[in-house]
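A single protein chain has been removed from this complex, and every other one stays in its place.
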Amino acid sequence: MNTDAITLTIDGKKIEARRGDTILEAADRAGVYVPRLCWMKDLLPAGGCRVCTVRVNGRPQAACTQPVAPGMVIENDTEELRELRRDLIDMLFVEGNHFCMFCEKSGNCELQALAYRFGITAPKYPYLFPQRGVDASHPDVMIDGNRCVLCGRCVRASRALDGKHVFGFTGRGPGKRLAVNGPNLAATDVAAPDRAVAACPTGTLLVKRVGYKVPVGRRLYDHSPIGSEIEPQTPGK
Amino acid sequence: MAKPKVATTSLCGCFGCHMSLLDIDDRILQLVELVDFDRSPINDIKEIEGQVDIGLIEGGCCNEENLKVLHEFRRHCKILISVGDCAINGGIPALRNMVPLEECYREAYLNGPTVVNPAGKVPDDPEIPLLLDKVYPCHEAVKIDYHLPGCPPSADTLWAALVALLNGKAPELPYELVKYD
Partner (left out) sequence: MSASLQDAVAPVCESFGRDRTRLLDILLAVQQRLGGIDDRAIDAVAAELAIPRVDVAGVVSFYSFLAPGPRGRTVIRLCNDLPDLMMGAEKVAAGLEEELGIRFGETTPDGRFTLEWASCIGMSDQAPAALFDDVVVPSLTPGTARRLVAELRRQGDAGDLRRVLVREYGDGANAHDLVRASVKNNLRRAGEVIFAPMEAGAGLGKALAMSPAEVIREVKTARLRGRGGAGFPTGMKWEFVRAADGPQRYLICNADEGEPGTFKDRVILTERPDLLFEGMTIAGYAIGAAHGILYLRGEYAYLRDYLEHVLAARREKGLLGKAVCGKAGFSFDIRIQMGAGAYVCGEETALISSCEGLRGDPKNRPPFPAQRGYLGHPTSVNNVETLCCVPRILQMGSGWFASMGSRRSTGTKLLSISGDCTRRGVFELPLGTTLREVLAQCGGEDAVAVQVGGPSGKLVGPDAFDREICFDDLATGGALVVFGPGRDPLWVASQYMAFFIHESCGYCTPCRVGNVLLKERIDRILAGNGEPDDLDYLARLGASVKTASRCGLGQTSPNPVLSTLENFRPAYEARLKPPVDGRQPGFDIAAKLAESQRLTGRKSVHFDA
């Protein structure tokens, strides 16, 4: 028997986990999908979007940063947490300017896919219509700040995976914005193949001249919800 | 027994959602069997005539005229549905929300490359509806019962929603019929 193995329960189901795993990693391995947005494989977790909030022995915790412990009782797919996640997704939609109808990322966007999965047809909060910028200065990559959810995946990926530091954040609170390491994107050493560019869950970071290549109907989330790649069975079908 | 009544209108939209409704193809014959149309661009009735069971709103609220029509629909419709992204989040017209209103007026009436306006002032003609400061989703102005997103929502989405409502059920649509594009 593996001494590093521990047992915990998620929504009443017993699962095995490895010591040192986060709850999210353990759940993934057990085929249980914990919704997430700012988390990305190969990067340190940020715990910023809070979409992966679960209850651990009753206390709310981000599944992406909380390590497993023996005997943990975890609630994940409960009505309360589904509502909480809908609230968070709604907040992200009204906080930015998300025009899915012409966005190149539509169909492959994780924010949109989460909204689909949670059956959101309209946000419950008023739109904030913020002023955000577009930076198209670079020949191969562009930024549309209107779609940024401040997940920091590009910031972390550029540093950890590309060995660069193209992205960062400026401002604070509602004024927090994605920023680049220079006066504009063209002045940075970003390149289209950077993992940081691909890391963007929304249409904020785009490689130019490749948009809309995949036809509607064949995109990532056209037929099956986000998370079904983890779950043995697709819900909602 | 009288057939349920349906009314439709387009506020600040492109009529694409109405086109999608026509896109239900031969099912339109069934629809005409099932319902009567009150005010709608389909029959060119301009004012709602009586109580309506289901109202479909395409487009968001961009000006005072849109609001007036939306209020009228809300008053007369038992069930009011926002159809399409413009009604739900302002859509393409809401791109102007990031531009100061004064600049919008100046571009439209004074500075635009195709503008001929010897008077050199923004017109004050009451026939031209006053713009709201921003383009708003319909549910921020009136209560909306259901939302059918999409640009436009597919014909199948519209059909499935209408069939459900006509059977007295809430439109609970399968995953593939709820899309934002």
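Per-chain numbering from 1; labels A and B assigned in written order.
Operating definition for what follows: a contact is a pair of C-beta atoms (placed from the backbone, for glycine too) under 8 Å apart; a residue touches a chain by one contact, two chains touch by 3 or more.
Being a predicted model, the structure only gives us computed values, none of them experimental.
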{"item": "Touch criterion as defined above, residue of B:Glu47, B:Glu64 or B:Glu172 at the omitted chain", "value": "B:Glu64"}
{"item": "Contact with the hidden chain (one of A:Ala179, A:Ala192, A:Val207 or A:Leu220)", "value": "A:Ala179"}
{"item": "Positions on subunit A where the hidden chain makes contact", "value": "45-51, 53, 60, 62, 65-67, 83-84, 87-88, 91-92, 94-95, 124-126, 128, 149-150, 165, 167-176, 179-183"}
{"item": "Chain not shown, touching residues in subunit B", "value": "64-65, 67-68, 71, 74-75, 80, 101-102, 105, 122-124, 126, 128-134, 136, 139-143"}
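We take it that only the chains that are shown with their structure count from here on.
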{"item": "Rounded Å distance between subunit A and subunit B, as computed from the means of their C-alpha atoms", "value": "32"}
{"item": "Residues of subunit A touching subunit B in the complex", "value": "93, 97-103, 106-107, 112, 115-116, 119, 121-123, 126-127, 129, 131-132, 146, 216, 222-225, 236-237"}
{"item": "Touching residues on subunit B, where the partner in the complex is subunit A", "value": "82, 85, 88-92, 94-95, 97-98, 134, 136-137, 139-140, 144, 146-149, 151, 174-176, 178-181"}
